[in-house]
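Here is the structure we will look at, set down as structure tokens.
Complex shown without one protein chain; remaining protein chains in place.
By letter and in written order, the chains are A and B; residue numbering begins at 1 in each of them.
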Amino acid sequence: MEAIATLPGAAAAHRGKVGIWWFLASEIMVFGGLIASYIISRMGGPGWEAEAHHLSVPLASLNTLILLTSSLTMVLACAAAERRDLGGVRTYLLCTIVLGLAFLGIKAFEYSGKIAAGILPGSAPFWSFYYTMTGLHGLHVLAGIVVNTLFFLGAAKVVRHPHRVEMGGLYWHFVDVVWIFLFPLLYLA
Amino acid sequence: MSSDKAHAAEISLERAHPSYVGIWVWLVLLMVAGVLASRLPLDHSAVVTLIFAIAAVKAGLVALYYMGLRFERGVIYAMALVPLALVVMLTFLLLPDFVFHHH
Partner (left out) sequence: MTVSVQEVPGVGSEEPVHQEPTGFWRRYIFSVDHKMIGRQYLLLSAAMALVGGFLAYGLRWQLAFPDTWVPGLGFIGPETYNVLITMHGTTMVFFVAMPMLLGGFGNFLIPLMIGARDMAFPRLNMLSFWTIFTGSLVLLASYVVPGGAAAGGWTGYAPLSARPIYTGVNWGLNLWLLAHAIEFASFLMGGVNFLTTAMTMRAPGMTFFRLPLIVWQELTAAVVFLLSVGPLIAGAVMLLMDRIAGTSFFVPAGGGDPLLWQHLFWFFGHPEVYVVLLPAAGLACEVLPVFCRKPLFGYRWIVYSTFAAGILSFIVWAHHMFVSGMDPRLAMPFSITTILISVPFAIMVFAMIATLWGGSIRFATPMLFALGFLAMFICGGLTGIFNGSAPANIPLHGTYFIVAHFHYTLLSGVFFGGFAGLYFWFPKMFGRMLNERLGKVHFWLTLIAFNATFFPMHFLGLAGMVRRISNPLQYPSLEPLQAVNVFITLSAIGLILAQVPFAFNIVRSLRAGEPAPANPWEATTLEWSTASPPPHDNWGETAPAVYRWAYEYSSPDAGEDWLPQDRLLALKP
């Protein structure tokens, strides 16, 4: 049996969801453009594997695990919001924020290690792409953390308008999906 | 009658959803599989195909179940798929200039 939601909040939820998906469509093009450039540059240039070996697959795998788990906690936060579960919303949002910060922390550790070893964006084409792609992705992660923190601080409001955290969730999952591709592109291939 | 409808609408706000933790388990397993696949003593292009197929499945799981695409109407699907198609097209059209070196 289907219920047609005509409660006043439903229209706003629908608008918000449509709006966020349009935004994500444009973001797919941004990262897609960068990734397309990387793929063809790499296919056209020799010796990139040698550079890529300087990266730590275990560390990046840990980061991937962290981000995947943060997607889980994010979607659990959204489910909690729908249930009007204030405690659940707070808990899961906090987990998501902490995991996001952990991701950035490991990234910062990676960057500082490379820079200390003299590997800079200009050192080789591979590194130009590595820094640019993970840097742009990292900025998006940071933006997501900021948004999630605002939700966390205003959790009572979130519970009244669950569609807002759902919009934030869509963005956060998107950032996760981008990393799902960056990981093999940069670390495994 | 109308109060029944309102009630039904009220309790149905919690939409049916899959086991999020179950999906997470799959994601982790696929990630491990991808890392292992990259170590396989196979032909390089086979390895690359494998790890990106795995990545595509992971992305699909996140998109369908965490982002709710599974329960959405066609126009939202289009918003996800059309940009992907454009990116693939762009990649292909860049191949002649950067990979199939004609000069």
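Quick note on the criterion: a contact is a pair of C-beta atoms (placed from the backbone, for glycine too) under 8 Å apart; a residue touches a chain by one contact, two chains touch by 3 or more.
Nothing here was measured: the structure is a model prediction, and the numbers come from that model.
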Chain not shown, its touching partners among those shown: A, B
Sole residue of A:14, A:84 or A:160 that reaches the chain not shown, by the stated touch rule: A:14
Chain B residues touching the chain left out here are 8-9, 11-13, 15-16, 71, 75, 82-83, 86, 89-90, 93-94, 96-98, 100, 102-103
Determine and list the chain A residues touching the chain excluded from the picture. 1-6, 8, 10-15, 18-19, 22-23, 25-34, 36-37, 41, 45, 120-122, 124-125, 128, 131-132, 136
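Methods note: only the chains that are shown with their structure count from here on.
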Mind listing the chain B positions that touch chain A in their complex? 5, 8-10, 12-15, 17, 20-21, 23-24, 27-28, 31, 34-35, 37-38, 47-48, 51-52, 54-55, 58-59, 62-63, 66-68, 76, 79-80, 82-84, 86-87, 90-91, 94-95, 97-99, 101
Within the complex, chain B is touched by chain A residues 1, 3-7, 17-18, 21-22, 24-26, 28-29, 32-33, 35-37, 39-41, 43-44, 57, 61, 64-65, 68-69, 71-72, 74-76, 79, 82-83, 169-170, 173-174, 176-177, 180-181, 183-184, 188-189
